[in-house]
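Pasting in a structure now, in structure tokens, and then I'll have a few things to ask.
A single protein chain has been omitted; all remaining protein chains appear in their positions.
Our next item is chain A:
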Amino acid sequence: MIISDLGQELAQLGLGLLRALPFMIGYVLLILLFALVWRLVKRALTPRRDFTSLKTVTFGDESAVVSNTVASVISVVVVFLLWGAFTGSALLPRFLHAPGPFIGQGSFTYTVEAADGRRDDARVDVTVYDKDGVVDPAAVAPGEGIAKDDSIALQAYRSKLLLWDANDEVTRKDGARIVAIDGKPVGPGGEVETAIGRVAVTDKGTLNVVPAQGMQMEEIWLPAPEAVWHRLITIWRDGYQNVTLAEHLSYSLFRVVVGFLLGAIVGIPLGYAMGLSDWFRGWFDPIVEFMRPVPPLALIPLVIIWAGIGEQGKIILLFLAALWIMAIAARSGVSGVKISKVHAAYSLGASKVQILRHVIIPNSLPEIFTGARVAMGVCWGTVVAAELVAAEKGIGKMIVAAAKFQSTDIVIMGIILIGVIGFGIDLLMRWAERILVPWKGKG
């Protein structure tokens, strides 16, 4: 039962992947294309030979592979280009846009066969307008024959049913039915590609007009980059739902910083105790080892039950998220001290307290910093998730609220902000690490 269900899911997934495959291949080709272009440009520009260019073995030589800045820049630019191209961004010249939806006028013909076998063709004039400009259906002369010409107007990306027999001499009630569209034979349930898009015959015999959608994304799925940017500016100025963006962000950051600091203040001494005393180690090992694999997100429901959706609950959650990481980092920092360093300190006359202060603690700092970086990352992820579930303010809260109103531009803006801030936190931690523990990895 479960197996067959899962099998179906897997098949669905496979199908989706298969559909995405051409796009992925296209993207890879794009990467290779730029690589080739850059190689040619570089060869043309710089005859310079550095050490790496003298190496014949670069594949598998880790030191020969450093991140290529040009590739990084192009990569980011391409992301925005693709985004703009597939949303019809006004920032890009038209020729870079992916094919857009059909907008304008066109027509198709349908062929009716009456119950007694008579046949006649009729023309349908189609007007497709975009969401900003509603247009009425064009007036048409009905024309000759048993089937009369029709007209229809509809919005891009939408479909519309056409009751073709409303003005015809023979109707579906009389047994008349559509046998061809644009001359191509079709029956109920079938469809035909026409100049304006797909035209399908429904099971009941009416026509369903689906104008061509092109390859661009509709705004409610993915807004153009400039729309997101404008949204950022207006929200920055006016706030969203009476809360300013700065307030949303500072609530989230406040929770992370306080939760992390509490976690570090408790976790580091706990880790030291575990690293220095077998009793503490034995006492806390089961607890830490059990809590470590529990993702903090899994604690959200419990924390909400216990502490509600206020600040306390969230800070407890982040405290727990940081606590185990910091405790484990401190513990391994202590147990990672080389015994020869401790021995050296002892035979230089240091007391136990002095060894703790001058050897064990400094020796554990690099590990603790690594732990702190991980903990900050986890806390940032956890706070956003917790706010998605329940909060009054916070960047996560802002994007779920926006999602309820289909404000995709705000959702995307929020996601980008979350990413940028997460990245900024990591940069900050790395910078602090470089300044405060320059001996990291040099032991």
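Here, a residue touches a chain if its C-beta (ideal position, glycine included) is under 8 Å from a C-beta of that chain, and two chains touch if they have at least 3 such contacts; residues count from 1.
By our rule, contacts and distances are computed from a predicted model.
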Quiz prompt | Name per UniProt, for the chain absent here [options: "Taurine import ATP-binding protein TauB", "FAD-dependent oxidoreductase", "ABC transporter permease" or "BLUF domain-containing protein"] | solution = "Taurine import ATP-binding protein TauB"
Quiz item: Which of A:L92, A:L299, A:A329 or A:V359 sits in contact with the chain that's absent?
Solution: A:V359
Quiz item: Which one touches the absent chain: A:R158, A:H343 or A:R434?
Solution: A:H343
Self-check item: For chain A, residues in touch with the removed chain
Solution: 338, 340-341, 343-351, 354, 358-359, 362-363, 365, 437-439, 442-443
